[in-house]
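Below: one structure, written as structure tokens.
Here the complex is missing a single protein chain, while all its other protein chains stay put.
Chain lettering (A and B) follows the sequence in which the chains are written, and residue indices restart at 1 in each chain.
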Amino acid sequence: MSEKILQLSSMGIKFGGIVAIDELNLEVNEKEIVAIIGPNGAGKTTAFNCITGIYTPTSGDIYYLGRSILNVKPERITALGIARTFQNIRLFKELTVFENVIIALHLRYKDNLFTSTFKLNFKKEEEKIKEAEKLLKSQNLYKYKDEISQSLSYGLQRRLEIARALATKPKLLLLDEPAAGMNPQETNELTEYIKRIRDEYDVSILLIEHHMDLVMDISDKIYVIDFGKLIAEGTSKEIQNNDKVIKAYLGEEENA
Amino acid sequence: MKIKFLIKNLNIILSVIMILLCLAFLFIIDANNGSNKYLITIIEKSLVYAVVALSMNLVIGFTGLFSLGQAGFMAIGAYITAIFTIPIKFRESIYYVEGINADLATMTLPIPIAIILGGLVAAIIAAIIGIPILTLKSDYLAIATLGLSEIIRAVIASPMMNTITNGSYGLKRIPSFSGVLECFIYCGICILLMALVINSSYGRDFKAIREDEVAARAVGIDIFKAKEISFVISSFFAGVAGGLLAMFMRSIESRTFSVNLTYEILLIVVLGGIGSITGSIIGSFVVNIGKEALRVFDKPFTIFGFMVDWPIFREGFRMVIFSILLMVVVLFFKKGIMGGKEFTFDNIIKFFKKKGEKHE
Partner (left out) sequence: MQYFLEQCLIGISIGGAYALIAIGYTLVYGILRLINFAHGDIFMVAGYIMIFTTANFPIYISIPITIIATCILGVVIEKVAYKPLRTAPRMSIMISAIGVSYFLQNFATYLFTALPSNYPPIYFLKKQIHIGYLKTNMADILTPIITILLVLILIWILKHTKIGLSMRAVSRDYEAASLMGIKINNTISYTFAIGSILAAVGSILYFTNRASVFPYSGSMPGLKCFVAAVFGGIGSIPGALIGGFFIGLCETLIKAVGYSTFSDAFTFVILIIVLLLRPTGLFGEKIIDKV
């Protein structure tokens, strides 16, 4: 029996009078890869922002490991074990690859201002540096260690963003369009990569993606949202054969 | 083995050598301070300004908070240092208007303690006001901190504070540095401490916030706490620098700490490079030395034996040139002298290596 990591129970959010998400129910279990798909503007990223505490839902609730995380600040949510990447890559642009990762490690290597200023905790510091290097090596980013992160290629930036998220040792990783802007070959590699991350780092993954091949290939479960409403959920097979989904979303592709 | 060790620590070794050279140089000028008064004044002023500039760079350049309250915090430090260090025998004549507060009349503190106390009070005020203010967005934060600085100044100058700050009459006869070496040590400690903070894990958090607040929160940084820490540390050192400035100037009045002082320091930070420790130090020296060097333009001068006595060369012209130069930096060399990089021997070696590679 696997544990429930994340559960949205009829979560909704309104901006002014506009309903961005309406009654969304969603579950992510341990070591599952779950995808949210839907046309642009359907409310997928908004859902991510609700889960990570950037927005506060106006109705419903969000449970993480059985505990409500409504009204918890974003940084606390990260500390609890939910890490994310962003649709439009948000790295610390002017900082080096190494700095990007080590900053994310601060969360787990807490240090007070005094010891940190006078470098009194050098053992801890060394450990931290080692872990950052290990992480970079495992993501094949080590050779870019001292490059300014902005100068990396698009694909590497995405990978660095994932590495940075992993540095917080999450139980749940939210990936917002990880394949955006990648060519078919890179996308194929990404499929393996995401699976590898799940196994190596023991995380559950919730992702938003437009590349249907990728989604169908790796997802244990798929949720389809349109206009803020959940219109279907199930395995890739079930989704592929769902009339509503075909109409709202995949239909266009079939006609083409 | 030995050579390897040398190469590995070349940066530290060269830096230490350079600091020792500086000390030796200062020691020599200190020894003949009679003939070097002018030079000493410029060096002391540059050092004190370097401390303030770095404290400002800490919030603006490293944390990305556009705070313009530095002059106010300096005023706090300067006045506290002055109040507790002016020799008792002079106090009566200084507070000639309404006399001095009875409790303060005979109270003195050793100079370093008075300076630290000034910094602490500035830091406490910053901590309290920071709670509401630091949630404001960039330009609103700028104007709010600017306002705070003016409020502090008004309180100091108010008639109600006459027996404590001597109101708008200012304070005189503040004990000065025993020599340029003493000033160097005080300023050096401040700069070193700030550099350590910037290079600590907290400093990295500050930079992360500067780069992207949303991403910083997403990796678990408590941005509010980090901003508050940065603001408080910066204000502490601004207070300390205010105390040092008081010692340098020997007499202060509330007008010294107007908005224009903040602007001037901001321009040093920009000139040196936003987000560069050594940049702020270099910027401070360049500005202070530059202002003096441009003094020739304040009156007719001779160049290559020709007397240039156009009417444009008169009092104040150097400041016009100076502000034009600053605008040129702001507009065309946005990164300033150092451009966010640091002046270290490692970087110099790297720089020459790269050049060498290009030539080959």
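Note that a contact is a pair of C-beta atoms (placed from the backbone, for glycine too) under 8 Å apart; a residue touches a chain by one contact, two chains touch by 3 or more.
These numbers come from a predicted model, not from an experiment.
Although one chain is omitted from the display, it touches the following shown chains in the full assembly: B.
If you put the hidden chain back, the residue from B:I88, B:I113 or B:I151 that touches it is B:I151.
Here one chain is not drawn; of B:L136, B:L193 or B:I349, the residue touching it is B:L136.
Subunit B residues in contact with the hidden partner, per the touch definition given at the top, are 60, 64, 66, 132-133, 136, 138-140, 142-144, 146-148, 150-151, 153-155, 157-159, 168, 258-260, 263-264, 266-267, 270, 314-317, 319-320, 322-324, 326-327, 330-332, 334.
Criterion: only the chains that are shown with their structure count from here on.
The centroid of the Cα atoms in subunit A and the matching centroid in subunit B are 43 Å apart. Listed in rising order, the residues of subunit A touching subunit B in the complex are 52, 54, 73-75, 78-79, 83-84, 86, 90-95, 99, 102-104, 106-107, 109, 111, 113, 116-119, 164-165, 167-168. The touching residues of subunit B, counted against subunit A in their complex, run 193, 196-197, 200-202, 204-205, 207-208, 211-212, 214-223, 229, 340.
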